[in-house]
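Omission of a single protein chain aside, the complex is shown with its protein chains in their original locations.
Lettered A, B and C in written order, each chain numbered from 1.
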Amino acid sequence: MKILYFAWLRERMNKGQEDVAPPEAVTTIDQLIDWKAANDEGFALAFEDRAIIRASIDDELVDHDAPIANAREIAFFPPMTGG
Amino acid sequence: MKILYFAWLRERMNKGQEDVAPPEAVTTIDQLIDWKAANDEGFALAFEDRAIIRASIDDELVDHDAPIANAREIAFFPPMTGG
Amino acid sequence: MWVRIQREPFDPGAESNAFFATDGAAGATVTFTGLVRSTPDKPIDALILEHHPTMAKKQIERFATEAMEKFELVDIAVIHRFGEMKVGEVIVQVMAASPHRQAAFDGANYVMDWLKTDAPFWKQEVTSDGAKWVEHRKADDDAKNKWNTETPPKSV
Partner (left out) sequence: MWVRIQREPFDPGAESNAFFATDGAAGATVTFTGLVRSTPDKPIDALILEHHPTMAKKQIERFATEAMEKFELVDIAVIHRFGEMKVGEVIVQVMAASPHRQAAFDGANYVMDWLKTDAPFWKQEVTSDGAKWVEHRKADDDAKNKWNTETPPKSV
């Protein structure tokens, strides 16, 4: 699946997107963050304040306990400041 | 003092304004209406449904019990329908 | 704060742009635009607005001033027409500018609610049957009451 990063999360990750292939045991957004953080120091640092980070699956906002099965694209980003 | 009539009140009165000189005993809008109605059949008819008629003294909306002393111009009109 | 009462039609978008140029720096602007409406089940040919000139100006200026004080507005402007207007023409436009969007919404809304019930304008709808006075709507009285203004904007 593809992960997108936006705003300061993109800056901290130093990339706007990447392809990942988490193991089957990783079934939720939270577990995806855990798994990435364990394998990627930059990610762990960028997601330090995890509670404020928002996520979407295939263009739909989701909570961190949302299942990621069948997700094509997962996006992570700071709270929105549009309008 | 001058009395102004607007909208269907003007049409029923068949005039937009007139000058009146009520006796000293006439001290409120209500008494002015009573006095005019007693002396003017057209006015009595036009003001039949008196409760819905609104009044202003010198460009300020007033209740029917407002004192008319020092009034230069009194306006009578139906409920407003602007905007 | 300014109020214009005029017979001539005006360009609503051009008025908004002029207002933005002056007060857009505030950040948020809310514009209410009321147009002459004709519906299939109640078609009209035109609208004729009668008004009490001096009092209309004074009342709308009062509501606009109150809105400036009540909400955190940088500016508010009102244009209201009188006379005859065709379907699709603008009757009234209220523009409110603020650093805070809710204040801009509330300012324009407040002025419209009070204007509807307490500004001396009277509408006639013109149809093939002639001109007919529009009746005051009870809903308009209810609308202004939502502001809980303890001292209604009238003196004496």
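Odds and ends about this structure:
Basically, a contact is a pair of C-beta atoms (placed from the backbone, for glycine too) under 8 Å apart; a residue touches a chain by one contact, two chains touch by 3 or more.
Since the model is a prediction, treat every value here as computed from it, not as a measurement.
Contacts of the undrawn chain with the visible chains, over the full complex, involve A, C.
Annotation for chain A: contacts to the undisplayed chain at residues 4, 6-8, 10, 56-57, 59-63, 66-67, 75, 77-83.
Mapped onto chain C, the interface with the missing chain covers residues 11-17, 20-21, 24-35, 37-39, 87-88, 90, 99, 101-102, 104-105, 108-109, 112, 143.
Please note the rule applied: only the chains that are shown with their structure count from here on.
Between the CA-based centres of chain B and chain C the separation comes to 26 Å, rounded to the whole angstrom. Centre-to-centre spacing of chain A and chain B amounts to 72 Å, using the average Cα coordinate of each chain. Residue positions of chain C touching 2 or more other chains: none. Multi-chain contact residues, meaning those touching two or more other chains, do not occur anywhere in chain B.
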